[in-house]
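First up is the structure itself, then whatever we jot down about it.
All protein chains but one are shown in place.
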Amino acid sequence: MATVHVPSSLRDLTDGVAEVEIDAPTVRRLIAELDQRFPGIGERLDEGVSVSINGEILPDALYEEIPDGAEIHFLPTLSGG
Amino acid sequence: MDYLSPVSVEEATTMLSQTPDARVFAGATDVIPQLRAGRPEPQALVDLKGIERLMALSQSDGSWTIGAAVPTVRLTESAELRAEFPGLVEAVGLIGSDQIQSRCSLGGNLCNASPAADSVPAMIVNGMRAVVASGSGTRTVPVADIVTGPGSTSLAQGEFVVEFELDRPPANTGDAYLRMTPRTEMDIAIVGASARLTLDDGVCTAATIALGAVAPTAVRVPDAEAALVGRPIDDEALAAVAAAASEACNPIDDKRGTIAYRRQVAGVLARRAVATAAERASGRETGEHRDGASQ
Amino acid sequence: MTVTEETTTSGPGYKWVGTRPIRPDGLDKVTGKARFGADLALPGMLEGAVLRSPHAHARIVSIDTRAAAAMPGVKAIVTGADFPDPAELGGRPDEEMVAANIIARDKVLYEGHVVAAVAATSRKQAQRAAAAIEVEYQPLEHVLTVDEAMADDAPLLHPDLKTRGMDPAPEEPSNIASRISHERGDLDKGFAEADLVVERTFTTKPVHQGYIEPHAAVADAGENGRATIWCSSQGHFAMRTMTATVLGWEPSKLKVIPAEIGGGFGGKTVIYLEPLAVALSAKSGRPVRLVMDRDEVFRASGPTSGTKIRVKVGVTNDGQLTAAEAWMAYEAGAYPGSPVGAGGMTILAPYDIPNFSVEGFDVVVNKPKVAAYRAPGAPMAAFALESVLDELAAGIGMDPVELRLRNAAVEGTQASYGPKFPRIGFVETLEAIRDHDHYRAPLGPNQGRGVASGFWFNAGMNSSATVHVNEDGTMTVVVGTPDIGGSRASMGLMAAEEMGIDVAKIQSIVADTETVGFNDVTGGSRVTLATGAAVVEACRSIKADLRARAAKTWDCDIEEVEWVDGQAQHAGGGETPLSLQALARKSGRTGGPISATASLNARGVGAAFSTQVCDVEVDPETGEVTILRFTTAQDAGTAIHPSYVEGQMQGGVVQGIGWALNEEYIHDRDGRMENPGFLDYRIPVASDLPMIDTVVVEVPNPAHPYGVRGVGEVGIVPPLAAVANAIAAATGCRLVDLPMSPPRVLAAITGKADG
Partner (left out) sequence: MTRTHITCTINGDEVEFLCDQDETLLDALRDEVGLTGVKEGCGTGDCGACSVLLDGRVTCACLVFAPEVDGTTMVTVEGLAEAGQLHPLQQCFLEGAALQCGVCTPGFLVAAKALLDRNPDPTETEVRYALAGNLCRCTGYDKIIRAVLDAAADMQTATNGGSTAATTA
């Protein structure tokens, strides 16, 4: 089970829910689960979003395994100047 | 645009009479940016630097003659000129970067007729005269009478400044120029202030004060001058100078500064310029400049 | 060469990393040989000019190009009609925005918005023809600030724009493109616990990156539906992608060759001229060069946002921050996309504050579309927060560095934007300033000292690198991230360290889009980290290959071969070591050329922090501010080439000083920029500044092979507040509006005296 923190920019799709518990082995599956619960969120998480698992920010995390009890944050991918 | 390069005053006046839509230039440091910014192109550009008289710098017993197209670097390099007119040299040295100083001239700085021109208040307080040429000969006019408003001068079509006359100062005279710019260099004055004083045993016997960038043209401040003559340069006199200078302003709000700021700082700079000029007149000045240039 | 900057080295004993060799491209750059964007000329090349909108907001009624087309030497004219309709590109919304920004169709949204472009046999002819294009405009009401744009009855830039991130979603369109928010804890409780609460509203003006080289592009479109572009940019792959999108082409039809780039700071991560040049070239059948004038750079290329930020922070008497609230509105320019998201994520990031709420708005206005500028969004946010912290510290009588130390984020702190921080070096930068002799140096009359800190994420992103071993035992490192500030040198140093050979034997080059794998832009302080990681990975592949070849030569197991000091050594010592040169010479007989490529999407980005101290003197009668002394401490992770690390720190600081004191976009009431040149857009000149002292703090990033964090951006985050805090100390006046130009400073001083 992992704790997923929903960024404010996506809460229009989650009815304001900021935190959900999801059981998924990989980030790809986790996004699929989220999309089932909150239709449309998958598309928004498809581009321009990085995933942080337990503090490590992973830009290419689609196939990353999620350890039990993980804290998951979705962050906008920022490039900079 | 045609590029014309006369070698004598007469040739230049002839060219100008034949091509009414011609513009004279010396260093081109104003002309080129103005053309680039969309100012209408003249039919011809007349380069005055080929005329020996406009490029001459000379001194006699009584006066200096400064060619209108002499690049200002030659003025700032002249130890004699700096010794006699430190304020004038300070002012011309502020016109732009070293790159600009290699090209810009007193004639150009005056006739471009910017209210903010750094050299103009300094020329005015030193009583400089412009020798103006036209097809019918030359006339001599005070520098203060050349500029009539932003971008406009009293010069008639076909006239141009040949040279400036500058009388050597009486004993115990000092001048100074200060300006306010947000940057230390490469900037246009928000306020400029020039002062020239003659002292006799600590008492002011003559004073001229002029401000730049606070009115459509550089302006004299007679009330400030009157507040000094016949008195020692003390705090009371300096306060009167500041008040008169602020009062003499007729500024605008623009991208470089506000009316209130210009009024306030004109008083401050006039007061400081008078104080420095007074130190110089009494020979007390230590002379450390912020650009490290020695006296 | 005397090096006077301080470097605190805490890393392991590297041989090459941390040294200061001359950069590989240096010779060309001091002799005038280096070719920048505008320096390329091709046979038969035409010169282009662009017609831009004189209006801040207007409907285009008609465009008549007939007279212009008939002028001598004119070979091609393009207008919006020559490009695919952005709405029909099928791309992401931000791609549509890029396309719409390149050339207007039915509406111009800012002064400088492109309306048409011309190619002719000379630049002057092209300019004359552009001026002869007849455009009929119907001027519309415009908005220039977030206050104007957010007003109820504001004229709309985009009639279909509805605010994203609102719950419930708004039904009516507005100029607010999106809303962001972050919150944690109980705000009311937090403020109730505070002994002192300070709330202030801050404003900043748009400021430009101010790179010295204007945008330039040369395009040569062939008859086979392909085109080659030479341009200076922060990333030629990104230029290719974006240009292809705007043209409706497949990216692979475009080849982009990077010119040397004359500064970018974020402003050259986006396209402006490239699609116009390709379209003109395709239409004329000849190469076309387009170069911006400086005033076009100011009027039409991206500055960063003007902002309005309200901050409220509470603190206890013993220096614990209890709550923080921030409301932030950022101008996006004409199309959505201000860096308010990053502003909201960074504003509280350096501190561990239990209760907070951050709300931000991305607001369109009739000004050029903003582009990234060095730590985009963070400096204005830090200006607001760090100014308030300064006031709080003064209010409770605590040293401002001490206040920051008490609340500083450390490893394990949950960042305000979400995840927990890994090992970071914020505390170390604070301690470096606290312990610096600058911090205790005496001050004179009218002088003041200010400190401020800043945070920036740094980026990872995609990089590819190829490394070749040449037959003479030298190596070539091929990367695809343009070198703006010495990255060829740092790539060479990491390769030298990895391979154990002299850095002089390594040539680093930046290759075009067809010669090396995909690379994201040089931006986000990411190149030394990400491209560096790719170079290191490629070198490690090469070392493995070299060891295998040595093992074959010696008929032993690869495990018995070590790579030490640039040569293969037999673990048992029984064989004469084989140098790189020896192995290279025989490569044809041991398996062919020795070469390796690595491509990656970099992980392990290390966050960057900076703390700075600034001394100023304020002339109380004119408001003139003189920077007397400035010291910056920044966590670099590991300084690969310390000189260029210091250079990034110093450059960021000075840009921040310019932003603080004098830089601003000034618009008249009609929305036209009044200062589109370096005379009145006042970036600092050499005589405005002291030396910028640097303290390179090195808290290695555990996730990078050499501990790199990235150093390019964070240096610009603290100076705005550091200068403001110093002015406050010198004058007793808290300035909340940038720039703190002499008229503003004097007005504050006068107002205080009058008040």
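As written, the chain order gives the labels A, B and C, with residue 1 at the start of each chain.
One rule holds in what follows: a contact is a pair of C-beta atoms (placed from the backbone, for glycine too) under 8 Å apart; a residue touches a chain by one contact, two chains touch by 3 or more.
Everything numeric in this text was worked out from a predicted model, so none of it was measured.
Remark: the absent chain touches shown chains B, C in the intact complex.
Interface note for the absent chain: among B:Glu52, B:Asp98 or B:Glu236, the touching residue is B:Asp98.
Remark: the omitted chain is touched by one listed residue; of C:Gly26, C:Gly73 or C:Gly566 this is C:Gly26. Annotation: of C:Gly319, C:Gly486 or C:Gly524, C:Gly486 touches the absent chain (contact as defined above).
In the complete assembly, the contact with the undisplayed chain comes from C:Arg35, out of C:Arg35, C:Lys189, C:Lys552 or C:Lys752. Those residues of chain C that touch the chain absent from the view are 1-2, 4, 20, 22-23, 25-27, 29-36, 38-39, 41, 124, 209-214, 260-265, 291, 293-294, 484-486, 641, 643-644, 646-648, 650-655, 677-679, 683-687, 689, 691-692.
The omitted chain makes contact with chain B at the following residues, 1-3, 5, 27-29, 32-33, 35-36, 41, 45, 47, 49, 71, 73, 96-100, 102-103, 184-186, 290-293.
As a working rule, only the chains that are shown with their structure count from here on.
With centres set at the average Cα position, the gap from chain A to chain B is 68 Å. Centre-to-centre separation of chain B and chain C, using mean CA positions: 43 Å.
Centroids built from CA atoms put chain C at 27 Å from chain A. Considering their complex, residues 36-37, 180, 182-188, 190, 255-258, 260-261, 264-265, 268-269, 291 of chain B touch chain C.
Only residues 293, 295, 621-624, 661-662, 666, 674-675, 678-680, 682, 684-685, 687-688, 741-743, 746-747, 750 of chain C touch chain B when the two sit together in their complex.
Within the complex formed with chain A, the chain C residues making contact are 92, 164-169, 178, 180-183, 209, 264-267, 269, 341-342, 345, 372-376, 417-422, 456-461, 520-521, 523-526, 601-605, 703, 712-713.
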